[in-house]
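For this view, one protein chain was removed and the others were kept in their places.
For clarity, chains are labelled A, B and C in written order, and residue numbers in each chain start from 1.
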């Protein structure tokens, strides 16, 4: 498979679509990004790297971090984690309180905001210095010390926190937050404010494609655990567009409102895209399209 | 892979769980089935057959038929089918009217009852003699003329039709049923009342695993179309337990309240199970468990 | 109180608003009515009649009939009626299925469609010749033999029945319809298709203001029963605009999509208005406004 040529083709075809979608307006600091950035990076299971466009420029990974926090929490709690969060797609918008009310404070899955806040609470409980320890974990799985929080973004999330604060307090009212609400939110806003390049993102997700081991060979999760998280990303990784992504792309992945997407073909490759213009459901317009082209051109989807 | 040994192991381990779950009470005629029946049949992509238990006994396929009607409708309409039904998991029970109201008569996906009734309407429009033509289609993809409706079951569905009649009338009020409500329901009750053995079911689903071609080599759908339907089964095939099934089993499939499940590993195998005792979400308790054991033992899941 | 002068003032002030709102499009036959019709009739508890505008022209009373069917059903069952329908405002649109699903087939109150269909079912059970007997009841309480069904309207309701058919089947699936769905709907479509003038409507509602006795002195309900139905009309008589009507007008009443409203001040007067242009919530724009002017000018509201 000549990934270099394929990425180039995808990049060229994407040029024509380059102005679809709008940059997020929900977090002011994110609104300052150049909306026309576009990068793709693919890393094969053999370790080969292929990048194109703005693939080595940093961006805010936002909700993509939820796949990494759940991996870390899963390594602590294994199946017990599902006592506090479900594994079903939500069928509604990513920050809906409605479902949470009907389901008595157990979020549908760890990729909607409510679920991710519960996972953040678990990490605050299990980590000694939650923010620093989590950052170290990310640097380790990525194999790069150059990953950091963007503190302006973290502050901007805090300044516009009200919906997430509503979720966290609501969860607490059901007993599903064990730590102080403000501490949990502070952790959550920082995890979302991590910055990576497409290349770093692909490397960070490498263990999902590699039966649980990082590019450097460090075991993070067991084979079986990693299959399960991949399945969960497939079901729930794209808010209420998860079915659409599964239908069109056919790979497990996770998106963020910073415009990034990480996806993977188990035992084959990891791929990360970045384009800040989002479609109506909050997923990157060009990124979704690039990944659909990738699976069409390579005929590599899991189905 | 020694499937014979593996099926035997699964069968033995299932014995211990044999009384979990309850037979459906929603359709009286189905309630007359022996709840302790249990069979598994696996057909490899090479055409080898492996069966155990009651795998050659007929049972009511019920909602499993929805995967076959959508395949036929997809062969008629291709992507235009999605103008009338979505591809997103529903996040709620299989016969919920709530979501349909919020979403103005476009069912979330073709595997919930509302969606399947829309698909039935499409087939009533496109087939000359809808019931007979659909039966012929099933016989053809299965490669067996011995498949038929159970008319007592069809009548029992009609006698207890009120919730489905509510759905069909509701869809009609939104303009998403084009034919007469009673005619569409009559077709729908018959499709659900088809009877097959596990073996016949596995053969009928063969084309989903075989890039669109039946066991006899007849092309039903294109490679790309079949990938998309497999993705859809993965996202939505198990009502509001689709995430759980994806998480635990990691194969696309479809269940029915008659206790059957059909699942597949693309380019590898098709498997069908039957055990009438259902869990709280309406899926076969033993069947779900058998498939989880199968992917654990074979380490063959798509993730 | 000089009602003649007051009605004239209201009529004059209404002229300025005469083109607000739109005639209903939900039932084709009702769409043929002249949208500019406007009439008011007030009958005092002493029996004096005051009419203005098109107050002696027939129109389709539609949902106003729900107050009369519940009165008749209440006379049969007394408090047992509340085993099958509630007394709480619905907080949502008049034909919503959502609430019905969450509340397991017990409609919130007898004035939303679902509740009225349950009441229709009760009357079908208790009346020998349901449609004729109910018509005779209406003629009796009104004191006029000249009231009849408009059969074209009844047929038009039947032709566009799908949402009501969905409700009736849904209720039946919960066991809250005892008779045949089609027979109950036929009765329901006829009750809605009754035609009256404002004057006849005011006379028909006279017993609600007169401690349970008709203008001719016939006892229909006890003092206590009539208070309770008045309270219920106050809470629930105007779909999800009941609070607004209570807030602005402060009288118990019932509206219909034919553009009619009947309202009353216990022990004082009954008033009926008709103007086919409806606001967004399905209540008569001019009628609501006329009644607000009436209570403002007379300072006669119950609060």
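Here is the rule we go by: a residue touches a chain if its C-beta (ideal position, glycine included) is under 8 Å from a C-beta of that chain, and two chains touch if they have at least 3 such contacts.
Fair warning: this is a prediction, and the values are worked out from it, not measured in the lab.
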Contacts of the hidden chain among displayed chains: A, C
Contact partner of the left-out chain, one of A:4, A:146 or A:163: A:163
Hidden-chain contact residue, picked from the options C:8, C:160 or C:301: C:301
Omitted-chain contact residue, chosen from A:15, A:56 or A:101: A:101
Footprint left on chain C by the chain that the document does not show: 86-92, 99, 108-109, 223-224, 226-228, 230-232, 234-236, 240-244, 246-248, 250, 252, 266, 296, 299, 301-303
Residues from chain A at the interface with the omitted partner, ascending: 96-98, 101-102, 161-163, 165-170, 172-173, 181
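By definition in this document, only the chains that are shown with their structure count from here on.
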Rotation, 0 to 180 degrees and nearest 5, that superposes chain A on copy chain C via CA atoms: 180
Self-contact between copies chain B and chain C, residue sets same or different by half: same
Distance between chain centroids, defined by C-alpha means - chain A, chain B (Å): 32
Residue list for chain A, restricted to those that touch at least two other chains: none
